[in-house]
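Removed: one protein chain of the complex. Kept in place: all other protein chains.
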Amino acid sequence: MTSQKSFVHAVDDVSFSMDRGDILGLVGESGSGKSTTARLCLKLIEPTSGRIIFEGVDLAKLRGEELRGFRRNIQLIFQDPTASLSPRIRIGEAIRHALSFQNVGTASEQVERTRVMLERVGLKPWSSFYDRYPHQLSGGQRQRVVIARALVLNPKFVVADEPIAMVDVSVRAQILELMLELKKEFDLTYLFITHDLAMANYVCRTIAIMYLGKIVEIGPKEEVFEKPLHPYTLALLSSIPVPDPKAKLERIIPKGEIPSPINPPKGCRFHPRCPYAQTTCSEQEPELEQIAPNHRAACAYPRT
Amino acid sequence: MSSKRLQGRIVVQFLPALTSLARRGLAGWAIIAGAVIVAAMAIMTIVSPWISPYNPIAINVGPLLSPPSSQFPLGTNHLGQDMLSRVYSGGAIMFQVSILSVIVCLVIGVPIGLFASYTGGYTDKLVSLVMDSIYAFPGLVLAIAIAAMLGPGVVNMALSIAVVYVPSYFRIIRSQVLTIKELPYVEAAHMMGAKGRATLFSYILPNVIPSIVAVATINFADAILTAAGLTFVGLGLPVSTPDWGWDLTYGRRLLTSGTWWVIAFPGLMVVLLALGFTLMGEGLSELFNPRLQK
Partner (left out) sequence: MPLLDVQSLVVEYHALKADVKAVDRVSISVEKGHTLGLVGESGCGKSTLGLSTLRLVPPPGRIASGRITLDGIDVVNCSEEEIRRVRGKRVGYIFQDPMTSLNPVKKIGAHFVEMIRTHEPEVAEADALKRATKVLGRLGILSERINDFPHQFSGGMRQRVMIGLALALGPDLLIADEPTTSLDVIVEAQIIELLKELKESLRLTLVLITHNIGIVAETADQVAVMYAGRIAELGETDGIFAEPMHPYTQALLNSVPNITKKGQVLSWIPGAPPDLAEPPPGCLFHPRCPHAFDRCKKEEPQLLKHNGTEVACHLYDKR
């Protein structure tokens, strides 16, 4: 998939592709464009230019009915389980809506599929959950409803936007395990958006690091996290708090703050903050190039 | 079922609702108090034919302009009509007018509000402009102007009040829809491929209803006062119908000569009814808004 948008340069000339069955983690801080990229993939936002090719079809060109029908294949799991469920719709109905909006099956078939889905995400027995309202469930349970709703249509591709950020710490792994099990069962492909590198390391196979609207490093998880190339990736990795008081932390903290995406720095976008910047960094914007096998970085002086 | 058991059933069903309202503090009590007042006055109006000592429109049943006495507890007016009977039945018009105007507002204002703010763009701008223009007029003045054009009668009064009030519904609904439109659960509806109408009716409207209810109750209160005002100015009703507004008009003229009872009691009724609705409306707003914030 290729996508590009250059209004406020929210996402600027971003290109990446995903194989079926992959779990890609799109990692970045605020202003990195990760959420925007995800929503472009789902065509919730219009790209200014570029292509979004899903199984050979360019989503960027789809409109109206065609687009609506396509939504069956790509779904979104939201960050905030409370805000993504209408407080006035019972959760069973909320899940069933996914099926009824797409005219899948008869009403009773839809109800049956919803019941099965409820139990599949761990809300057993379905009879005690179907008629509940969101406020009658815990945060973790609500997130399961969101997952159920996303998967009841049997999509092929699921974008998960910070799916566990607003769930209690002790329950997060349970939601992640559920998502991984469902991936095997439904043969899904996941795009995870997160700022939590430790979580990305746990779940994802491929990692793409974004900074200020561009992908600065992309590759298999083992490569990116153990042999990081881009200085920003190094800084990120060194900043993660480690739950071990004996761990020796050598922090590489870049100077200053993330600049506004409205006026990104000239040349390499990270150069004003980079501890290893050279003169050429402010003049030429580096391309995302292959530096190690399967491992690309956009840096003129990668840290090998 | 025996009447005692029926009564018991009704109480049992009401009781939990009442206690949960009472637990919600001041707002809950306001709603209960307001509802009690409104219900009491509605019942009074309905049973007035049975409890009125005299025919409210019969003239000369007693001496003209006699102050409150044992025979005429609220006195008589300049036509010799019994004020007590007039007070019992004078609310009928008020109720009819206010209920009708609220219905008209709901039927017209809600769909317009929903549709215009959801569609956005020029439709929204145009409709907002129209609504704001109407809103800019002082309510009573506009109502009078429209009532003067339409002529007397309950329906016309209701219509003139409705026109004045529709912009308020529109504004509240619009601000709610604009907020809700951006919420993740609406985005989720789009993700599932919901068509515009489905999104609007299943996802947006149910969450807008609490604010509509709050506006509607305040609308009732306002309608009462405006109806009284319209009759006061002479637009509104044929003379023969017993109506508090009418009594207010004549009562005012009689006030200078020391005849206070013709205006006082109907006036009190109008205020009380408006108060009842206002309490309910304010209580409902309190109840719906802080909970949403939490």
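What to note about this one:
When the chains are written out, they are named A and B in that same order, and each has its own residue count from 1.
Rule of thumb we're sticking to: a contact is a pair of C-beta atoms (placed from the backbone, for glycine too) under 8 Å apart; a residue touches a chain by one contact, two chains touch by 3 or more.
Predicted model, so just to flag it, every value in this text is computed and none were measured.
Checked against the hidden chain, the listed residues A:V14, A:I52, A:M179 or A:L197 yield one contact partner: A:L197. Only one of A:G33, A:G50, A:G92 or A:G140 touches the absent chain when the whole complex is considered: A:G140. Contact between subunit A and the unshown chain involves residues 29-30, 138-141, 168-174, 176-177, 195, 197-199, 201-202, 225, 235-247, 249, 251, 253-254, 257-258.
Convention: only the chains that are shown with their structure count from here on.
Of all residues in subunit A, only 42, 44, 68-69, 71-72, 75-76, 78-80, 83-89, 97-98, 101-102, 146, 149-150, 153 touch subunit B in the complex they form. Contact residues of subunit B toward subunit A in the complex are 183-185, 187-195, 198, 202-203, 206-207.
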